[in-house]
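Every protein chain of the complex appears in place save one, which is left out.
Here is chain A:
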Amino acid sequence: MAYSEKVIEHYENPRNVGSFGKEDEDVGTGMVGAPACGDVMRLQIKVSADGIIEDAKFKTYGCGSAIASSSLVTEWVKGKTLSEALDIKNTEIAEELALPPVKIHCSILAEDAIKAAVADYRAKHGSTTETETAICAPVAP
């Protein structure tokens, strides 16, 4: 499979790899996907007192497109409010990385990771939002 230059660039130089303390009050953790699907993404956001995502980290088990999608998302969420972060759409991720149709699910997974991380943070702080579970069914090209 031929990857786009941007996917290769993120794969070779992934941004913000790592972890925050899962139990920390200012951290929201979202883990989506499943080993059975060949994709597991974990996105963590660190949120300031005034509700701004000041840092983000990820770890991903998955193909190059999955790694690139989550790496990209850590860059994009930084500096955003939680609701701004929730506005990031998988189509934007797919477009930025020039993902082929068979890899669209990677961008959907990354969007779901943001939702899950925000939901986790909000749950820690007493507010709830509906969360949707991740998909790993193949997306028809």
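Here is the rule we go by: contacts are C-beta pairs under 8 Å (C-beta built on N, C-alpha and C of every residue); 3 or more make two chains touch, one makes a residue touch a chain; residues count from 1.
Here is the rule we use: contacts and distances are computed from a predicted model.
Colleague: Can you pick, from "Cysteine desulfurase IscS", "Peptide/nickel transport system permease protein", "sn-glycerol-3-phosphate import ATP-binding protein UgpC" or "Cytochrome c oxidase cbb3-type subunit 2", the UniProt protein name of the chain not displayed?
Modeller: "Cysteine desulfurase IscS"
Colleague: Using the touch definition up top, pick the residue from A:K59, A:K78 or A:K124 that touches the left-out chain.
Modeller: Once the missing chain is taken into account, the touching residue is A:K59.
Colleague: Can you work out which residue in A:V40, A:A56, A:V77 or A:I114 touches the chain that's missing from view?
Modeller: Hidden-chain contact among the options goes to A:V40.
Colleague: Contacts of chain A with the missing chain: which residues?
Modeller: Given the touch definition above, chain A has residues 1, 3, 8, 11, 14, 17, 19, 31-42, 59-64, 66-67, 101-102, 105, 133-141 touching the missing chain.
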